[in-house]
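Note sheet for the following structure.
A protein chain is absent from this complex, but the other protein chains hold their places.
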Amino acid sequence: MIIVLKPGTDKKTVQELLDHIAETGLKPLHMPGEERVVLGAIGDERILGRLHLENHPSVEEVKPVLAPYKLVSREVRPEDTVVSVGGVPIGNGFFTVIAGPCAVESLEQFRDTAKAVVDAGASALRGGAFKPRTSPYSFQGLGLEGLEILSRVSRELGVPTVTEVVEVADIEAVAEHADAFQVGSRNMQNFRLLMELGQSRKPVLLKRGMAATVEDLLMAAEYILSQGNSDVILCERGIRTFETSTRNTLDLNAVPFIKQRSHLPVLVDPSHGTGLRELVAPMSQAAAAAGADGLLIEVHRNPAEALSDGRQSLFPDQFSALMDGIRPLVAALGRKLNTTVAA
Amino acid sequence: MIIVLKPGTDKKTVQELLDHIAETGLKPLHMPGEERVVLGAIGDERILGRLHLENHPSVEEVKPVLAPYKLVSREVRPEDTVVSVGGVPIGNGFFTVIAGPCAVESLEQFRDTAKAVVDAGASALRGGAFKPRTSPYSFQGLGLEGLEILSRVSRELGVPTVTEVVEVADIEAVAEHADAFQVGSRNMQNFRLLMELGQSRKPVLLKRGMAATVEDLLMAAEYILSQGNSDVILCERGIRTFETSTRNTLDLNAVPFIKQRSHLPVLVDPSHGTGLRELVAPMSQAAAAAGADGLLIEVHRNPAEALSDGRQSLFPDQFSALMDGIRPLVAALGRKLNTTVAA
Amino acid sequence: MIIVLKPGTDKKTVQELLDHIAETGLKPLHMPGEERVVLGAIGDERILGRLHLENHPSVEEVKPVLAPYKLVSREVRPEDTVVSVGGVPIGNGFFTVIAGPCAVESLEQFRDTAKAVVDAGASALRGGAFKPRTSPYSFQGLGLEGLEILSRVSRELGVPTVTEVVEVADIEAVAEHADAFQVGSRNMQNFRLLMELGQSRKPVLLKRGMAATVEDLLMAAEYILSQGNSDVILCERGIRTFETSTRNTLDLNAVPFIKQRSHLPVLVDPSHGTGLRELVAPMSQAAAAAGADGLLIEVHRNPAEALSDGRQSLFPDQFSALMDGIRPLVAALGRKLNTTVAA
Partner (left out) sequence: MIIVLKPGTDKKTVQELLDHIAETGLKPLHMPGEERVVLGAIGDERILGRLHLENHPSVEEVKPVLAPYKLVSREVRPEDTVVSVGGVPIGNGFFTVIAGPCAVESLEQFRDTAKAVVDAGASALRGGAFKPRTSPYSFQGLGLEGLEILSRVSRELGVPTVTEVVEVADIEAVAEHADAFQVGSRNMQNFRLLMELGQSRKPVLLKRGMAATVEDLLMAAEYILSQGNSDVILCERGIRTFETSTRNTLDLNAVPFIKQRSHLPVLVDPSHGTGLRELVAPMSQAAAAAGADGLLIEVHRNPAEALSDGRQSLFPDQFSALMDGIRPLVAALGRKLNTTVAA
């Protein structure tokens, strides 16, 4: 940790700060420059964080040297983590496509869509029962009834499911009906929810927040791992920028950046990441080529009737064409496409 | 609502879409242009939203004409709402300063800080018992013990308090100990929490999310009002941009923009909005001049020892100087500075 | 064009606005809604733009229906444009890799780097003689001497070159020594420069500005085409966002979005788009998979000695490995990798 002092800080204050660092058992360093005095403190950055040196009136800026995350990092665990979602392995060379409607709207709608995506090659299903919506006047999901539809179709087709959980009180019900929890963008820093999920034994698919840096995302995952659950799958789904031609800006840079620093698998959601149906296929290919471990894609048996996110949902035949394009690409990239457990 | 069709849409599809609009009781409009056909649908935009015309494969874009919020808008309620926080009126010409530490750390720390800010002219107290922190290794707040300290000092000084609630399960405890709920930036779109707070009878101070547009903020408030609680205070606290010299970019444009469209009071939090102690006073003045109904300011009896956000917390004498600068400004702006209820 | 009026606009004003629209030869439309009156104006959006209806005090908002660009759009020219850079075809199924150092630093440095990238499979060279640098104290390029080195090495190796032009006065010299002009991000809206380049007969590689939307980029290209030069190659090179882990956020969404709307070829610059050497190879693959027509990559014979952008420059053997990864991918995508003209 590097501590830049304000111009004109006197020697006594400098010495007090050095003593303060030494008291914690860290090694202090004194670097008097031409214009500023800079201090260093060597040791565990988490202890350093507790010093709160940035609060001191003579301190201009504190620059951490090391990343603040630990358990999610490759320095702690060099080899890739493989997370099993109902038997489907995610990470370490496996390429996984999870597909389904934005929301579970009815048994027929979900079953038809699920059959179509499984036929086309998806190896897990997605579908929301609890829908966080910008407007209170929009469809908010079927709730428990949606969960029941989800698990029924999952059993019928023999394919695992992922569904969103938005509230601590719902964790138990979701765990009962689905194979993995999804934490949505708006809840990426709902730390109470993350901590409770850290005590669950089901995997967590953690979506990046709209204004979250890569470091914020890794710190959110750290919350879950710090509670004992290391089955975390990260998901890049686009960030908010000034660009308005697409719903979000899909930050594919984040994929290799995270894969180089963390052992956790990384999926990409090109549906939310673009918001436009016609960009989903090319950006799915781009995600695979960037090194993603799989995709999360919205498909609806008839997007024109979708109660949410229809503009970005694929028609079943478009999803089928997407899978046809992904297969040779995944092969050329030397990875193995997961097929359904049932198959 | 304006519906732009894709080039080459045939007449049959156009007619089907017009019929579809008419079936809902809305008035359809046909605008054949040189390059594109454009349709209109006149009537209640909420019904229009349910049409999901944006999902249709022949539709390029749907442009809403009206704002999606209703209950929060001046069109529904032209006069300013005044929200009472434990007897302190917020809105409609009153200028209110709420101050205190980021987190309640101990009885002594909170009491000392509270006394200092009340002496200097704050009319309500802030202090977090539940702290959402980016890192799981940071101080997470005292929880229930913090709430008890908060209410004890509040009674001692006769000054109302605002504190953050992060989870539905905590609403009751917070309501018992504080005069107003604060919903933090990270929870601005925790819709379950918003809906539960909408059924409470205590006021809600709703902070803008880091990636939330003004419209998103107003829609979040709409969730609360739609459940029956109209005592909502909005709070601009900075958004995330590419600028790194400050912690956030304080978007003061939002203050007059919202005040012109909504009847709800708007506070500004220059502590989070800048992240730098030395910018808090000038930006407090700027907030007042932009038309804010008050300020939310972090003060600590000794920021060098603060367990969170010390870099942006004022020393008590800095807060006192800030109040000295605010008084003539508020007077010049023709508004009335709230003083403590106790005084 | 849709014109939303302010609430309470009287009938006389509405009629005046309708008359004003009709006077220009456009077709006016009247759409009285429940809360607002909305007007339409049908016809050429460029005439509509000259009405400046957004300025009228009774007008709340003007929403254009059509994109403001014309000559660059597929509606004007459906088939892909192929731009020849010194004989190397760019666009329409050809995949082109342009590589070289950020700046031409010396004859030896440029020649060594150029040989290395050509050996590895690049089909054109890049290298800056005029360098726009954030700091006046940084290396500003060799100027004319750099151009001479560029053209000398180009002739020696029989490979065409692209180099940046920053000023109208330099156009002639650059045209004499290079096969294509590069317009850098900082000059994307230097409209005087664009107009002059529109009168040149050499191709223009136009890089997206850091804060430019896709529409801004297409409008900048429109400036060049409107002056008669239709040999424009667009280049996505990352935009500025809140994410700080990478130098820029590479917006690959823009690639298929533009390709669907414009006939111009689109390259991607993963060097500036990431700022990190270790992300260049995966993001090059991602760019190809997203549909880009090629890459612009910074390589230096020894990045540790580079006078600019060394952190993102590849070592020659890294570039060679990148090309080995690109070849099977381009084949799997059904496109043809350009090889050097000389070969």
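A few comments on the model shown:
We call the chains A, B and C, going by the order they appear; numbering starts again at 1 in every chain.
Everything below uses one rule, namely that a contact is a pair of C-beta atoms (placed from the backbone, for glycine too) under 8 Å apart; a residue touches a chain by one contact, two chains touch by 3 or more.
As the structure is a prediction and not an experimental result, all values here were calculated from the model.
Shown chains touched by the missing chain in the whole complex: A, B, C.
Checked against the full complex, the candidates B:E105, B:E196 or B:D251 give a single residue touching the omitted chain, namely B:D251.
Only one of A:T241, A:Q312 or A:N338 touches the chain withheld from this view, namely A:T241.
Check C:P68, C:G93, C:G158 or C:P328 against the missing chain and you find that the one touching it is C:P68.
Those residues of chain B that touch the chain absent from the view are 211, 213-215, 239, 241-246, 249-257, 260, 273-274, 276, 278-279, 282-283, 285-291, 328-329, 331-333.
Mapped onto chain C, the interface with the missing chain covers residues 46, 49, 52, 54-57, 68, 132-138, 140, 166-169, 186-187, 189-192, 195, 209-211, 216, 219, 222-223, 226, 239-240, 303-307, 310-311, 313, 315.
The omitted chain makes contact with chain A at the following residues, 2, 4, 7, 29, 31-36, 38, 40, 42-44, 63, 65-66, 75, 240-242, 244.
Convention: only the chains that are shown with their structure count from here on.
With centres taken as mean Cα positions, chain C sits 31 Å from chain A.
Inter-chain centre distance (chain B to chain C, centres taken as mean C-alpha positions): 39 Å.
A straight line joining the Cα centres of chain A and chain B is 26 Å long. Annotation for chain C: residues touching 2 or more other chains are 241-242, 244.
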